[in-house]
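FYI, not all chains are in this one, though none of them got moved.
Labels for the chains are A and B, by order of writing; each one numbers its residues from 1.
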Amino acid sequence: MDELLKTSFLGKTYPSPLVLASGVLGLTADSMKRVLDAGAGAVTTKSFGLEPRKGHPCPAILPFDGGLLNAVGLSNPGVDEMVKEIRKLREQAGLSSGIFASVFGRTHEEFGEVTRRAVESKPDLIEVNVSCPNVSSEFGTPFGSHERDVEHITRIVKKAAGNIPISIKLTIHCPSLIRMAKICEENGADAITAINTVGPGMLIDTGVMKPILAHKVGGVSGPAIFPLALKAVYEICGNTRLPVIGTGGVRTADEALQMIMAGARMVGIGSGVYYGDIELFTHINRELRSWMIEKNIKNLKEVRGIAYE
Amino acid sequence: MSDQMKTYPVLNIKSHSPVMKSFYFSQPESDIQPGRFFNVWLPGVDEKPFSVSDVFQGIMEITVKAVGPFSRKMMDVRRGDLVGLRGPFGKGFSHHQHALLVGGGMGIVPLRYLTRLLRQQGFYFEVLLGGRCSQDIPFQTDFSEWAPTTFVTDDGSLGYKGAVTDYMQDKIRESHLSFVYSSGPEAMLVKVMDLAAQVGLDYEISFERYMKCGIGICGQCVVDGSGIRLCKEGPVLTRQEAEKVSEWGMPHRDATGRRNTR
């Protein structure tokens, strides 16, 4: 394992701080294996629920000048299929590789149920997607905006997860992100993933004069949200002791470093795959290594959280 | 950027059969190789992937067969209607001498445009096309005019009766054909790969999977055994790539990501 980049997170050690974010190339074992091979320290599955979901019609993923809009609508093959894929990935990639399972539920109880089934596949982490903005019309506003919901879901999932650690994935759209992070901490979360997509937002085609996304609105990711994600990570790391997977808009080694300096333990990359393709993981690892050698830094923890005053 | 949505008026429409039409647009991007595809958006309906059947004098053609809700709606599109086009996506065919083009059903579409380009380069090539019936095979005249073409239909309504792959073996034994291009139903493609491998021929084959994003991030079109994304590294794969894939002939994953029949 790369001595420079190796990153310990919740008792395990990964070869890189980079994590594939949920929803990108996370449907099948072979797809995630390819991302691990490219240099990701860990991969997060697409969020899955109890039953298969088709999600929204297309266009569901839409690039714009500042990033991406997406309204995939949590399409997923359901927990049974995903448990198989995670197991297959574990077999292919070995015990040392990082596999994070992202779960969601339509009710508080469903979060617990999916988690109980997901732990059968022995992921390293259960990531709890309380914050997807794409399903709000169906479920009301995301659970992640409400402190009571987050509190309750955290407790339920923690119990269901047994000895597998859990990370709550937060959105910036809540009254106070610091308070939300503390609620996660107090209720048993082992980590926090920040942030999910922002908004949602909308784009209109001026030819047909209609919203372009089939779901009309979609969450914003990519470069547009990098400063928002960085600030969220900075705030959470400054106000809780939980390790954070800093996610949002990262496309370069410099941005990954900013996340780490803001306090992130691991750095999530989703939309970055659109901008730099799968090799982005290889590139960022290489640049991080060069930077560390140049600055004579032996481990990234030397600079983790260093921007916080 | 061509990944962003833009709508284009339909300049013209041509009916091939009651269930198959070509639509013409002014060419949205320059870098369109045969085998690459566009995501076609019908506002209020859906967005689906379609190959380019031709680019000629600044006009791009796509050809659609009505098989389900989206493609049936396409049959109602009128001249002047605005249709969204994003692309070209994916990797297309490269250019090889002395090739046999083997197409089945709507897989014929990308071969049509390939034919134009191979001809432009002055390459020798032959064509073998199959379908259920004559109506299933578009661009018959073009193919026949442009290259030695053999037609095969299930019902014998055009050319030989049978399956294209029945006639492929003879063709590729002819020493002057040294490369295979193919596109069509997967059962046919699996046979084509087998036959080509038997005589040690190199090939490029275009595959189809359920696609959502077209830009390589949703993971919907990844094929097992390789992690290859058909929307990005495909839809056209080289022999080397295609042989890595372990799922040819298996049921495809649907919109949920599940294999249909499990």
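Please note the rule applied: a contact is a pair of C-beta atoms (placed from the backbone, for glycine too) under 8 Å apart; a residue touches a chain by one contact, two chains touch by 3 or more.
Everything numeric in this text was worked out from a predicted model, so none of it was measured.
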Whole assembly, copy number of each distinct chain: A x2, B x2
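Definition applied: only the chains that are shown with their structure count from here on.
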Between chain B and chain A, distance of the C-alpha-averaged centres to the nearest whole Å: 36
Residues of chain B defined as touching chain A within the complex: 1, 3-7, 39, 41, 43-48, 82, 84, 86, 212-213, 215-220, 222-227, 229, 232, 253-258, 262
Residue numbers on chain A that touch chain B, as the complex places them: 23-31, 33-35, 37, 46, 52-55, 57-65, 72, 75-78, 81, 203, 205, 207-208, 210, 212, 214, 270-271, 273-274, 277
